[in-house]
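The complex appears here without one of its protein chains, the remainder shown in place.
This part shows chain A:
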Amino acid sequence: MTNLAIAANGLRKSYGDKVVLDGVDLAVPEATIFSLLGPNGAGKTTAVKILSTLISADPGTGGIHIGGHDLAADPQAVRAAIGVTGQFSAVDGLITGEENMLLMADLHHLSRSEGRRVTAELLERFDLTAAAKKPASTYSGGMKRRLDIAMTLVGSPRIIFLDEPTTGLDPRSRHNMWQIIRELVSDGVTVFLTTQYLEEADQLADRIAVLNDGKLVAQGTAEELKRLVTGGHVRLRFTDPAAYQSAALALSEVTRDDEGLTLEIPSGGTQRELRAILDRLDSAGIEADELTVHTPDLDDVFFALTGSTVPNQPNQPNQPNQSTQPTQPKEAVR
């Protein structure tokens, strides 16, 4: 059995009447990437703040162990094991990038020469050498993020928390950040990542947990999560109402959208299934104006589990919920 880098039982936090985390269990094995996924306000940042010792959990919380240390009993040992890059830039804007790095080296009690070596190395790795002597407040958003992560790496932490590390970055910077995160994990570092980008979780994470309204609504690999929703379907669109009506009659098990004149037929999208649909349309003498095949992706999982409606499809009627998570109110499972 692999050791757990992060283990939390029944994480609870509320502010007044507002329950932010309502009993969240987390278990992250060493040297893996764990992604906490959820809509804005789901409690992702609060979870990171508690696990990184920034704020305390509510009394009802069970044990929290980070890197084998009990967070409640020995927070300093936890702090020595972790590195944190929060959602908002944690750099000192008044001093230069290099001075920020040397400050971190001093606080990690590195010797002067070691501090200079690590600083030069990380500035180089994060492509900040040219800007090293400029005040951090003059950096672009992407540069500040890179400096932020570089500062987190100064003490060579074994467990790194990244709270929405690519929010606000352009696509190139985002891919660079992904590369950096992959390199960290290949060196044996454990990464706890929050994100609202499904693609990011899909690309990076070994395991994904979906947080909604302070509760975990699903947990597993990207593949396992995708299996939770039976979102695969074929969509037929018509312009002729008569053709639409007769197609709806000719095909069984359809979901109708009378306003948009579209039909959805549950389907895995295989050649066989498609031929069956087309055969039935042909034999009824109906021709659809458009046919699209839709396979489930993490978007479907996310929308299904977090109860959000699918954007850009306002006419979509509610469908019966087919997910395996019966406690969550859901609508619009595609």
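Here is the rule we go by: contacts are C-beta pairs under 8 Å (C-beta built on N, C-alpha and C of every residue); 3 or more make two chains touch, one makes a residue touch a chain; residues count from 1.
Basically, contacts and distances are computed from a predicted model.
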item: Chain excluded from display, named as in UniProt, from "Beta-ketoacyl synthase-like N-terminal domain-containing protein", "Cytochrome C biogenesis protein CcmF", "Transport permease protein" or "Peptidase M50"; value: "Transport permease protein"
item: Option touching the unshown chain, where A:A27, A:A80, A:A132 or A:A250 are the choices; value: A:A80
item: Residue touching the undisplayed chain, where the options are A:M151, A:A209, A:A247 or A:L263; value: A:M151
item: Contact residue for the chain not shown (choose from A:A5, A:V28, A:I64 or A:V91); value: A:V91
item: Chain not shown: contacting residue from A:D25, A:D70, A:D106 or A:D258; value: A:D106
item: For chain A, residues in touch with the removed chain; value: 52-56, 76-77, 79-80, 82, 84, 86, 88-95, 99, 103, 106-109, 135, 151, 155
